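Report on the following structure.
Here is chain A:
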Amino acid sequence: MEQEYIVQMEDITVRFPGVLALDKVRFDAKPGEVHVLLGENGAGKSTIMKVLAGVNTNYEGRIIYKGEEITVRSVEEQRARGVSIIFQEMNLLKNLTVAENMFLGRQPVTKTGSVDWKAMNRQARELLDSIDSNISEKAMVSTLSVGQMQMVEIAKALSFKCDIIIMDEPTSALTEKEVAALFRIIDKLKKEGVAIVYISHRLEEIAKVGDRLTVFRDGKYIDTVNVADVTIDQMVAMMVGREMTDYYPKADVEPGETLLEVRDIRRGNVLKGVSFHARAGEITGFYGLMGAGRTELMRVIFGADPCDSGEILVKGKPVQIHSCQKAKSLGLALLTEDRKSQGLILNFDLNQNISLANMDPAMTAFGFSPAKETKNNQRLADSINVKTPSLAQKAKNLSGGNQQKVVICKWLNTDSDIIIFDEPTRGIDVGAKAEIYKIMNSLKERGKAVVMVSSELAECIGVSDRIYVMHEGEMTGVIDDPKDFTEELVVGYATGAKNMNLSKGAEAG
Partner candidate 1 sequence: MKLKERKIDFSNMSALIVLIVLCIGLSIAEPAFYSIGNLINILQQVTVYAVLALGVNVVIFTGGIDISVGSIVAFTGIVMGKLIVECGLPDPVGILAALLIGAACGTFSGVMIAKFKLQPMIATLAMMSMARGAAYTLADGQTITGYSDGFRWIGVANIPGTRIPVQIVFMLLLYVLFYYVMKYRKFGRFIYSIGGNEEATRLSGIDVDKYKILAYTISGLCAAIASVILVAKLNSAQSTAGLDYEMDAIASCVIGGTSLLGGYGSVWGTLVGAIIMFVIRNGLNLLNVSSNLQKLVLGVVILLAVLADSLRNRKK
Partner candidate 2 sequence: MFTCKKILAILLAAVSVLSLTACGGGSGSGSDSSSGGGESKTQIAYIVKAKSDAFWTSMEDGAMAYAKEVGVQVDFQAPEKETDVEKQVQFMENAVIKGYDAIILSAADSNALAPAIKKANDANIPVILVNDTMDQGALDAAGAHVETYVGIDQYEAASLAGAYAAANISDGQICYLEGVPGVKALDDRLSGFQDQCPNFTTVASQTARCDRNEGFNVMQNVLSSNPNVNVVWAVNAEMGQGAIQAIEQGGFSGKVQVFDFDAAPDDIKAIKDGTLTGSVAQYPDLQAKAAIQACLDVLDGKSLDAHTKTKAALVTADNVEDYEAGKEIG
């Protein structure tokens, strides 16, 4: 007798150090259906699928697979059971061929024990043909486009004769044509009775391809519904539906002149004509889902990456920014998303880190003075309450929140007018978060233009004075009045469900 469910996961709890990533959630999958898993960044979608695929075996809860209760112990075991996962990040080895990648570690061998290249290439060809792909099985992976790599991943997953295929944001890197091909494959798999777990942010896509829909929010299970029974707006409401708290301070400042204006920035496939402006005495928020192009935009503005075209005006004057030192000299500051690898020199002490962007306050006629440096840096550190026994402490010994404050000190030291915070509170505990918000507000009160990129919806709405929303390299919306800030509206723009066509407008103008 056939089981109704291939897998049922109940009361699954996953703890990461200091965080409850999943809190007694449930999820199931039936043969021949597409079950969509929906939620904001950090809702726990990838986490539960890593449990199911055996990537993360540190979980609590019950998993019933084909009617039997199982304990998930490894990827290999799950693969043998019929669970395949296609990861968001590519797991292909670039210097091997397509066929080699598909059969990595399980190459067919001849009687003498050497690799049977003919059989391997033939089998790879069959798999690629089964998904109507014309990629050569002998091509080096390094020569493929990202979309083609995604197709290879799918073919590789199919080679495992599976009952469940987990696709984690499979379309994020695909062109429209490739997406259509993927959907045809999904249809075919459904007919063969395979269960597909589909993780995506693209709501319109979900409406098209999904059968059932489960929503997670902040590591908690919200609901499971039939896709046909809900509208896109309802999906958004289920995704966000949380209550606002007032732990976001908002200083009341009249915005001043426009300090930064950006017009029609384009960069390959990543930025498709983005325009915005930021004013003095204002926090300009940027929301978007992962891969929306916000970080890339900020890096272009700061001269860290080149762009194809576009205009940048600082204080009304058009400028060319080809390097970070140029950006700094124009009064820009960028606090990078990844402070450990891009913001700090972890092995250096706080003094050295704080002085890095501007050593002038520590210089005398005879060169650099350690005493002067310490005095200046101590003043900065005290002003934003950096907690450290001494400025001679190494940066790596500080907590995430204090590390972020050190990076802030570094840029306060340059007295920049336009300060870009990229994910300023990622990985920081609640208390330190509130302090960072306070610092941003005090900068705003001092007449700085503050730009904040955030993936946390509540934070973005709570802290910003205006919000720009990006979706796949396009500016899909701008909300000028805090009164209009609703989570539904912001998420609608972020998922591409709503679009003010700002980028296209800029293109026409």
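Please note the rule applied: contacts are C-beta pairs under 8 Å (C-beta built on N, C-alpha and C of every residue); 3 or more make two chains touch, one makes a residue touch a chain; residues count from 1.
Basis for inclusion: all candidates are chains of the complex that A comes from, given by their letters.
In this text, all values refer to a predicted model and were calculated from it rather than measured experimentally.
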Selected neighbour of chain A [touch, this complex] from 1 or 2: 1
Of all residues in chain A, those that touch candidate 1 in their complex: 302, 304, 323-325, 327-329, 334, 336, 341-348, 352, 355-357, 359, 363, 366-368, 370, 374, 389-390, 392, 394, 396, 410, 414
